[in-house]
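Here the complex is missing a single protein chain, while all its other protein chains stay put.
Lettered A, B and C in written order, each chain numbered from 1.
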Amino acid sequence: MIQIGIIGYGYWGPNLVRNFYGQKHCLIRAVADSRPDRLQILSQLYPSIHRYSDGNDIINDPAIDAVIISTPVFSHFPLAQKALMNGKHVLLEKPMASTVNECEILIELALKKNLILMVDHTFLYTGAIEKIKEIMDADILGNIRYLDSTRINLGLFQPDINVLWDLAPHDLSILRYLYNEEPYSVNATGISHTMNDFENIAYLTINYSSGFIAHFNCSWTSPVKVRMMLIGGDKKMIIYNDVEPTEKVKIYDTAYQFKTAEEKKQILVDYRVGDIFVPKLNNTEALASVANDFLNSIQESKLPRSSYKIGIDVVKVLEASDKSLKRKGAEVII
Amino acid sequence: MIQIGIIGYGYWGPNLVRNFYGQKHCLIRAVADSRPDRLQILSQLYPSIHRYSDGNDIINDPAIDAVIISTPVFSHFPLAQKALMNGKHVLLEKPMASTVNECEILIELALKKNLILMVDHTFLYTGAIEKIKEIMDADILGNIRYLDSTRINLGLFQPDINVLWDLAPHDLSILRYLYNEEPYSVNATGISHTMNDFENIAYLTINYSSGFIAHFNCSWTSPVKVRMMLIGGDKKMIIYNDVEPTEKVKIYDTAYQFKTAEEKKQILVDYRVGDIFVPKLNNTEALASVANDFLNSIQESKLPRSSYKIGIDVVKVLEASDKSLKRKGAEVII
Amino acid sequence: MIQIGIIGYGYWGPNLVRNFYGQKHCLIRAVADSRPDRLQILSQLYPSIHRYSDGNDIINDPAIDAVIISTPVFSHFPLAQKALMNGKHVLLEKPMASTVNECEILIELALKKNLILMVDHTFLYTGAIEKIKEIMDADILGNIRYLDSTRINLGLFQPDINVLWDLAPHDLSILRYLYNEEPYSVNATGISHTMNDFENIAYLTINYSSGFIAHFNCSWTSPVKVRMMLIGGDKKMIIYNDVEPTEKVKIYDTAYQFKTAEEKKQILVDYRVGDIFVPKLNNTEALASVANDFLNSIQESKLPRSSYKIGIDVVKVLEASDKSLKRKGAEVII
Partner (left out) sequence: MIQIGIIGYGYWGPNLVRNFYGQKHCLIRAVADSRPDRLQILSQLYPSIHRYSDGNDIINDPAIDAVIISTPVFSHFPLAQKALMNGKHVLLEKPMASTVNECEILIELALKKNLILMVDHTFLYTGAIEKIKEIMDADILGNIRYLDSTRINLGLFQPDINVLWDLAPHDLSILRYLYNEEPYSVNATGISHTMNDFENIAYLTINYSSGFIAHFNCSWTSPVKVRMMLIGGDKKMIIYNDVEPTEKVKIYDTAYQFKTAEEKKQILVDYRVGDIFVPKLNNTEALASVANDFLNSIQESKLPRSSYKIGIDVVKVLEASDKSLKRKGAEVII
């Protein structure tokens, strides 16, 4: 029986509690939050869970085997570091930490102590991404040419991070999970409409040596919610529309292929437009699979799907995007 | 009776002929195209129109008052220059020319000779853009914060220009028509999947001194056709979805407004989500209105809606985007 | 403090418990269900609620003031009758009972004993129907000409009732709530694809003396879920699409109006197609409002919105539809 402590019971905390509550071989021993009203809500629903006002009480509780950290990004590193030092497995909310350096220290510590260090990139456990991964692993798309993602809605302006740090980790973790090549460089542009200089609209391009390109459009200020990703191969293409209730993933038997030509000017492009296939997706709640993967990884000492490797790679891109934003969109080599 | 000559009878030429054919006070005297099969198609539908294999025959025909140039971009300048020198009014397909310098020479010539010089930015004459213009002129949106456009489909790779020069002129002319501020700088990123180095996917950001931002996502390699533009104000927001058959323009009574705060860190953002209004749009074919505006401008010596001013401003942004692409996305001041 | 007993903890029971649990001035004292596994689920979530295996224990519990009956239709009457005889207020799941006669006996009993008798027609409490009611009460649609509803999906075949008794009560209660005229007659057709002769696809027309007409298309065997209702007036029309996540109600400034003509053959119909208005809807969970209305009606001895009057009128139409189905679609006067 793995005993769990959860630090932070804000927006995401109740989902974490509910999903870990339903897992076998695990017990939620305590939840910490500095806001009394949040703990009050917890106590009504789960009277048996211990309540702490300080996360350190969880980190210091010797009965706790694993800590889940669901707090603002800047506090990820100090809390996770202490937890690992105290010998506890750690599941961090995304993004993993505020800097690549912080990620590296945490990873080193986890490896030294032989502890699981996982990041909650929930989307990797959705039926949609599992199906797309399956399709791409089976080489159905051919050579992958681009990934283009739009993730916009009327969202809560975060007070401490910009919109890329808030929304892009979803797409960056998906990209990293689906496509293996190391990114070469990034460009980021954007605008802040508040006085704190955190961009509420931002655009990120990731460039790759192979000619693959990825682009991300993130905004907290759209009147409608759009969650759309296109993945283009030279055999087939995918549209993943997460707002669709049932037909989230569509595989288009559509392709373009350029032929070799003597003269550079002479382009010969073959087009093909064909059938569309809409696969049935697994409906399991993704966060339940996250919980399951975390617990299994602890028990079997294995690397979880949403490992620290994906976690640090996401932060690498975000850190580079900050640099590019400061340099007014100039290319930043990763 | 204004006598018209049309140079180029390719993809767009038949639409030009059909729409000018239906105008009063105008006669299509001749059409020129070097491809015999194109002229053959013309002769079946319109036996009364003269057919030339060389555009210069139109420019030199003294009976012709106005020339429409619907040819590849690189030929816009020499043809338009000769036509203006010969005292003919000119309607150019978009984009106006290959460089800002070419545009300037043409404008100077037209002004000196007191001739109409117009660019066929057809979208400015659609019911959708007319309605959006009306709404924005009535200050219904409040302070405009951003414009975000996606224009992607499985399109014909152009052999001589990249995807921005091919698709963005539509959106850039709309932006210029709807929003008055001069752009400050651009960033452009993209990729070419062919060997001629013309980008088939490209992303363009336009930065403004006021904090307004515009972004354009253009691609010839999407499995689906997307034609979507968001315009966000601090009172209301618009979504213009040109793929929708009837509900193209939606006005959202949705807004975000940040309050002044002592501390920079403390953001206070007010959100409002309200009703949606879908106005009925005028259904007149836009190109018929283009034809009408061109002919009226000639008769009344007035500036047409899609004037050379919009034409050159579009080319300014495109030229700057080329520079930014070459500098790997770095900011280029316009 | 009103003490509540709930009979039946199947599909809908957990929603009833959750929503009454959140109400002030009320306490769920006990839940009854004959299935031990259902009570087991209840005990995990709400350990403080008494559990009975027999609904009669609830009816006979003197501490209970009000009984909610969420059981198969055939058992509504005997349970409700006993509960009313024992002096308890009653909230019945829809449809109210198996026959009009049963409804009449229950109503008489409730009136004699001065008890609240309410039917859970949940849809009357949704933001969508509240908004449509508001629009129709303000006479925005003009003379109402028709209501047309499609309610189909791949649904659970009910073992004891046909698809009309299962799905149409939603639409029939909406119709009755929105439109006041007494129906004149019904026609019903349909088919059973199982051996128990309960139709799994059925079509119902309700005829009115005024020329208003209502039609209902119900099926358990559609590959997609459709929940669409059209309401046509001679000034405006409404489409209520319950499957839409946000834009459920659209008001079309569209109308047709026939002019008086001397000759019968000569029809002069005026058409108008105009703007569309999509009102923001209240998002409160409808069942919470049902609970609130039931409790308020008990406390203030008032008629709830979803009163026994609507309940019996729905059963009148259903009973007539059964007769029409047996008479192979022939008109049955109500």
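The working rule: contacts are C-beta pairs under 8 Å (C-beta built on N, C-alpha and C of every residue); 3 or more make two chains touch, one makes a residue touch a chain.
Remember, it's a predicted structure, so these values are computed and weren't measured experimentally.
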Which of C:H50, C:R145 or C:K323 contacts the chain that the document leaves out: C:R145
Full-complex contact with the absent chain, from C:V17, C:L115 or C:M237: C:M237
Touching residues (missing chain, whole complex) on chain C: 145-146, 148, 150, 152, 154, 156-157, 159-160, 185, 187, 189-197, 201, 203, 205, 207, 211-213, 215, 217, 219-224, 230, 232, 237, 239, 252, 254, 256, 258, 260-261, 264-267, 269, 271, 273, 324, 327-331
Residues from chain A at the interface with the omitted partner, ascending: 247, 250, 253, 273-280
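Quick note on the criterion: only the chains that are shown with their structure count from here on.
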Core chain by centroid distance, with centroids computed from Cα atoms only: A
Distance between chain centroids, defined by C-alpha means - chain A, chain B (Å): 38
Centroid distance [mean C-alpha coordinates] between chain C and chain A, Å: 43
Sequence positions of chain B contacting 2 or more other chains: 273
